[in-house]
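One protein chain omitted, others in place.
Residue numbering begins at 1 within each chain, and the chains themselves are lettered A, B, C, D, E, F and G in the order written.
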Amino acid sequence: MDEVTISRAITEGYLKDLLDSMELEVAIVGAGPSGMTAGYYLANNGVKAAIFERKLSAGGGMWGGGMMFNRIVVQAEGKGILDELDIRATEYQEGYYLADAVEATSTLCSQAVKAGTKVFNLLSVEDVMIREDDRITGLVLNWSAVSLANLHVDPLAIRARLVIDATGHDAEVCRIVARKTGAKLVISGEKSMWAEVGEKEIVENTKEVCPGLLVAGMAANAVCGSPRMGPIFGGMLLSGKKAAELALDLVRKT
Amino acid sequence: MDEVTISRAITEGYLKDLLDSMELEVAIVGAGPSGMTAGYYLANNGVKAAIFERKLSAGGGMWGGGMMFNRIVVQAEGKGILDELDIRATEYQEGYYLADAVEATSTLCSQAVKAGTKVFNLLSVEDVMIREDDRITGLVLNWSAVSLANLHVDPLAIRARLVIDATGHDAEVCRIVARKTGAKLVISGEKSMWAEVGEKEIVENTKEVCPGLLVAGMAANAVCGSPRMGPIFGGMLLSGKKAAELALDLVRKT
Amino acid sequence: MDEVTISRAITEGYLKDLLDSMELEVAIVGAGPSGMTAGYYLANNGVKAAIFERKLSAGGGMWGGGMMFNRIVVQAEGKGILDELDIRATEYQEGYYLADAVEATSTLCSQAVKAGTKVFNLLSVEDVMIREDDRITGLVLNWSAVSLANLHVDPLAIRARLVIDATGHDAEVCRIVARKTGAKLVISGEKSMWAEVGEKEIVENTKEVCPGLLVAGMAANAVCGSPRMGPIFGGMLLSGKKAAELALDLVRKT
Amino acid sequence: MDEVTISRAITEGYLKDLLDSMELEVAIVGAGPSGMTAGYYLANNGVKAAIFERKLSAGGGMWGGGMMFNRIVVQAEGKGILDELDIRATEYQEGYYLADAVEATSTLCSQAVKAGTKVFNLLSVEDVMIREDDRITGLVLNWSAVSLANLHVDPLAIRARLVIDATGHDAEVCRIVARKTGAKLVISGEKSMWAEVGEKEIVENTKEVCPGLLVAGMAANAVCGSPRMGPIFGGMLLSGKKAAELALDLVRKT
Amino acid sequence: MDEVTISRAITEGYLKDLLDSMELEVAIVGAGPSGMTAGYYLANNGVKAAIFERKLSAGGGMWGGGMMFNRIVVQAEGKGILDELDIRATEYQEGYYLADAVEATSTLCSQAVKAGTKVFNLLSVEDVMIREDDRITGLVLNWSAVSLANLHVDPLAIRARLVIDATGHDAEVCRIVARKTGAKLVISGEKSMWAEVGEKEIVENTKEVCPGLLVAGMAANAVCGSPRMGPIFGGMLLSGKKAAELALDLVRKT
Amino acid sequence: MDEVTISRAITEGYLKDLLDSMELEVAIVGAGPSGMTAGYYLANNGVKAAIFERKLSAGGGMWGGGMMFNRIVVQAEGKGILDELDIRATEYQEGYYLADAVEATSTLCSQAVKAGTKVFNLLSVEDVMIREDDRITGLVLNWSAVSLANLHVDPLAIRARLVIDATGHDAEVCRIVARKTGAKLVISGEKSMWAEVGEKEIVENTKEVCPGLLVAGMAANAVCGSPRMGPIFGGMLLSGKKAAELALDLVRKT
Amino acid sequence: MDEVTISRAITEGYLKDLLDSMELEVAIVGAGPSGMTAGYYLANNGVKAAIFERKLSAGGGMWGGGMMFNRIVVQAEGKGILDELDIRATEYQEGYYLADAVEATSTLCSQAVKAGTKVFNLLSVEDVMIREDDRITGLVLNWSAVSLANLHVDPLAIRARLVIDATGHDAEVCRIVARKTGAKLVISGEKSMWAEVGEKEIVENTKEVCPGLLVAGMAANAVCGSPRMGPIFGGMLLSGKKAAELALDLVRKT
Partner (left out) sequence: MDEVTISRAITEGYLKDLLDSMELEVAIVGAGPSGMTAGYYLANNGVKAAIFERKLSAGGGMWGGGMMFNRIVVQAEGKGILDELDIRATEYQEGYYLADAVEATSTLCSQAVKAGTKVFNLLSVEDVMIREDDRITGLVLNWSAVSLANLHVDPLAIRARLVIDATGHDAEVCRIVARKTGAKLVISGEKSMWAEVGEKEIVENTKEVCPGLLVAGMAANAVCGSPRMGPIFGGMLLSGKKAAELALDLVRKT
């Protein structure tokens, strides 16, 4: 067992995938519930997709349930996705399914990767690439550690036919696009909690907000000024699935 | 869809499990590779076990591969566990298998929870419970957020017939026991890297270090002063499996 | 004496109250002088009320008197409330009563809880619940430690027929409502110190500012742009009492 | 209503007490459960005592219950003190009484002050005064804000016939005395949790550790190397009461 | 030599002066060069004045000269004030006098105090007192350590017939007044460096900016949008002197 | 008035003095009361001395009196030095003189500089120069801002026939010498407060502790393990004066 | 070898250059690629120029390549400058030359200094000097350590006929000028990445933006709202060269 062989294996294995992912069909930003669901369905449909996640681990706030009580609730409409992903849930009351947050998060991530989506963790989106028709054509990436460590190092760029902003209520990619390109993208911020309405609107809000950029999950509600929902995840999963379907259509058209 | 029903479902669901886990057969500290492997095998054998993890997410440093290149290497001896857990790996060179770090981490976690191990994330071990024969009889736990937020709040205690320290190279539980109980537990710290030796000794070092306390994974090498190994995970998985076997024996005896 | 029994007693005791408080008549935010006075009078009148306090201890800045000289002054109009609460005060000069800040704070808290108000400390209000008529119908809560520790964890929600914002000069709940719901709620900020005027206006400013939301104490002056008063507490106590009276009316009507 | 009159009332009121407290019979350090209980019984017996507390609020960690679940447990032996202080508690199981942490903390503080003990919050003990027979003769105090703000400002001194260290598991006064005077004061640190033993020994450990210095509460167990107890407060209250009795004897003798 | 007598002497001595200074003719904020010069001339003319300084030491940035080279330059017009204060300066070139920054700062402070101005260091201005004609009638003060230590403690108030803002380029008092009272006080901020113009305009800018509030030194240029001057102090001293003359007039009129 | 001429005047003025001070008879470290008193008497006796002070301002903790009450006490023995320095003090009680802390600090600094001592503020001592007989022959200095800003920049060195450590209770120069040279210099740390003894011993402790290094003020008591004194400054002034006398003898001998 | 001689040599050597550089023809702010290229060509043409750099080292983000992979790319147009500076580059693909980032950065710096440009590192620009026709006539400088260490120390000023802002995408000098002088200088911020366009426009954007102030490198694109380019440096070098040519013309005209 030789340490240098191990180092070489890891370096070569990663770099091959990184270089290969410099030309993507779909680049998903954020490995939270909607981003990973989108990745799962895209890869299942043969689309070349990768997820770029700022943190060390995937899953975002989903690990923590509500108030650190690590359980999540999914309503009837989302139960089918849980079943497809093989995540267990028990009925708490009619229409409310209770799942273990750790099981749900890790299983969703495991399924997305096994379906074929690459997850590049520890990478942050600094900017996007843009062309004359205001079309987003890729991401400008850097190690998250660079800005956490307050270093001044330039980023690199990758190309994608479509970008999905699944960064949660900050809607980070949309904010960058609005600030940098002057695109008419009004980000209203999510409204106060109203689970009923928020869950309904999140699927409607999942759409292409400017050429080349889709928005999914809480980012969709934040961009459209819809209410937040609390620790209920059905809408998030359905939004991720819808984003995958939209992306599939758009990618096949181009 | 009612927010208060969601809140009740989550609170009741969590509390039921927390109260139930206040009497365990095996309490595992640390949801890294060896702790989750131990949890998987214990639960598979019908042992009542739970993992207590300080961070929001499970997996520890395993998500990051080596130098943020998110791939890991497993040698031939550990390949069987990968197969059993349904984690894919390709042969890089004879005896060296290369796996995706994100797939490996999330799948291991998913499998451990599905096997029946509870994972309580966001909880830190502040102390242990001890009785007159210097036997460790449980853990003293607090929300990690309490100390991160610099608050002064008392912990709670849970009982366990056995504790497994799988906290990595800090060997946190062992350090607490050495400092607080005066138990003859010399923690040498891990030695410089020598993958060959480290991988071999980690399995030998997996053992009961004082009544009621087992040590597994990098914590085992740290306690025994064996070398570290780098981003190769076979020994970690084998150590977790051995800890489960030892715990099974000890629990059945008592 | 068994540690696990102690842990169970505490966990079950707290959770029972927390679940019970998920449906309230009045939710008070902030355990400062006006919030605790409101809680005292509401509970005395049989209203189901609870106070949510961000800090570990109740009392806010009242413990520190003026410039850390821990005495407070109450004018003649507020002396009656001190008497009712059994807080001692000596006449310094005609119309000015001097009390010990530590006695005043701890006794007010003790009396409010004994009257029947639950105090949930270490909980922060992240958001409110809202319905189509812009009515505030509850609070979205999280452990304060979550944001202090910079963790990303979702909140839970509780329902209340009325919310009282007693968060002091920041008027935190009002600010959230203004930012998130677009309610016509202009927060002017408190004006420069003028004790005479501030003390008079604080009682007038104690009122319902939007459907379901009352404001009391310094938050009332901050919302209405009235002057601040310095370490004189009569107006604060009178404002808390008036908020309780208004809430009583509104709760009984609905 | 005149602001300057208010300022004068507060300044004169505080300073009178501060100057008066520069010669005490008993100086208690720390306004946690044992310190406040000691203050209550001393003042009830006509002893001139004051409590010096580093924080803005009294009560320490007692507000937070266990793991932020704000309930505390008191065993049968301590129930009598709760009754005397008028703190409500319900029997959870034979011998285990459950009380509201906020009620217990605020009521204990209220009762101690009403009994006649002054509480000076926001003051830290920097050092002690010492005389040739290694007798502690007073405290060297500074505003806590001075060190929190990293300022370099000299302290002032007050005289006391006896000092009670009720600073919790840090045993701060004892540590200062051990470091500065060379007194033979071995501070073992509290041992791992064992409620049964810790509760029993805390009362035995409450004693004079060097001429002029008593130790009470968790500081007593820390100095003597006894186990910690978790969120059970009977021993703390009994230790505070015993410290008061010992101090009463010693003060009357001198 | 008795420590408690020392403590009493200091406490009584300070408190007497603090209580006495709660009614002032002129309250100066900031113990920099212009504030101390104003204090010197006011006290010399028998006006009851005090300086409130946020820092531990008086002198502000004057100790550091330019770029930490601790020398300062004074032009011919300011040389007379140096002479009056007994600060030595040597002619560097015609019209440019070079002085030691440490000598200049300490001597100016020494002379101002000896002339009869009280300096209260470690106190910050949190707010002003205001009356119906928008007249500033005093200052709202707190220990600087309170906000440095992030504590929540109320301030106290003192009355003054006139306030001089000598807080340097931040013009802190003016900013508070503009934000809190709505007074028409436009603060332009100091312009880029032009010593010639800045030195000339600083004296013109020294004036009453709203009823009861004068501005002096760099604060005058910041309020009026005049240029900054660099490490040349003539204008600062002349501005302080002029502020004293204006204050003298105004105080004598009322 | 030309900015560049001002910059040149300051730069040249400072540099001339800095270069001139690279060869000193006595280098004093610390511009607190004892260091400035030593500087005053040395310069008055024609010795070429300079004070190196880490902070922006001279005076150290002397500005803050006791507990931020800015008054200081001097006993009868030190009254003569106050008189010589022209610092006013009033008799509080027989043998206790009360002075204004701001007047005392600024006047002492002003007098030391006027007597001819250079004060270089903002400079820290990183190390000393040493020769084969373990004689201290100078100081190794750097801008304090360099370490505050966490920069890695080398220091410069100056030569002195004698060094006086007047750095207060940290005894910084002595600590450097003990750590770096192996000189037999035991630093006991100051003992608990006992004004009577501390004031007496501080003068005895003022002495040469190794070839070329004298110690004065609180540093003397810290090195010798004598008690601290609180905010009484007679001993400090007398110690500074004695250090000057010893230095004068030693410098004249060599 | 004498330490004091070394200290004198360094102090005198630096100060001579600093004093000499107080009157410059061209002052360049920022020692990144465009600033150093401008310095190289200016000095080569006999212009008296100096570079002021905030950091300890020259080179800025150029050392880090892209994503910490320390290589840079230069396109065909910039290859000539690399050749002139003797920086090696290999053709990666037609029109793309790959160079070592460490070699490129250090060699460019070495060449600029050898050509005769002084580099003053560790100095920050706080402000500019301005005259009545809104002409920038110099820089107001301070040690970077002063603001990093949070000290309050005045700056010094130097005169220059022209200033070049080469501070990168922050365009720091332009921002100061816009904020302080009211000059009509709209800073749009750099747009999203589009290498093709960014590289073309950076040379066009290199120009005089207000009397006495040129802008070069990324600062030029930030001021003009052109796209950013990523880790390709041809445009940066060409911009630096053009800035030198423009400056040469302007300096010779005046």
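Assume contacts are C-beta pairs under 8 Å (C-beta built on N, C-alpha and C of every residue); 3 or more make two chains touch, one makes a residue touch a chain.
What you see is a predicted model; the values in this text were computed from it and never measured.
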- Task: Report, in label order, the displayed chains that the undisplayed chain touches.
- Result: A, B, F, G
- Candidate in contact with the missing chain, chosen from F:98, F:157, F:229 or F:247: F:157
- Task: Kindly state which of the options G:7, G:181 or G:221 is in contact with the chain not pictured.
- Result: G:7
- Message: Using the document's contact rule, name the residues of subunit A that touch the chain not shown here.
- Response: 3-4, 6-8, 10-12, 15, 18-19, 22-23, 56, 122, 129, 138, 143-146, 148-153, 156-159
- Message: Just checking the interface: what residues of subunit G touch the absent partner chain?
- Response: 1-3, 5-7, 9-15, 56-59, 61, 63-73, 75, 88, 92-93, 95-96, 98, 100, 102-103, 105-107, 109-110, 113-114, 119-122, 143, 145, 193, 195-196, 199, 230-232
- Message: Across the whole complex, list the residues on subunit F that are touched by the chain not included here.
- Response: 127-131, 140-143, 146, 151-157, 176-177, 179-181
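Just so we're on the same page, only the chains that are shown with their structure count from here on.
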- Tell me, please, which of B-C, A-G or D-E gives a repeat of the A-C interface, judged by over half of the contact pairs matching in residue number. A-G
- Note on the structure: The C-alpha superposition of subunit A onto subunit G, two copies of one sequence, needs a rotation in degrees (nearest 5) of 90
- Query: Which chain pair shares more contacting C-beta pairs: D-E, or E-F?
  - Reply: E-F
- Message: Using mean CA coordinates as chain centres, what's the gap between subunit C and subunit G in Å?
- Response: 56
- Message: Averaging over Cα atoms per chain, report the distance between subunit F and subunit G in Å.
- Response: 44
- Query: Roughly how many whole angstrom separate the Cα centroids of subunit D and subunit F?
  - Reply: 40
- Would you give the residues of subunit E that are in contact with at least 2 other chains, written as numbers and ranges? 3, 6-7, 10-12, 15, 56, 61, 64-69, 122, 129, 143, 145-146, 151-153, 156-157, 193, 230-231
- Contact pairs between chains, per stated definition: A-B, A-C, A-G, B-C, B-D, C-D, C-E, D-E, D-F, E-F, E-G, F-G
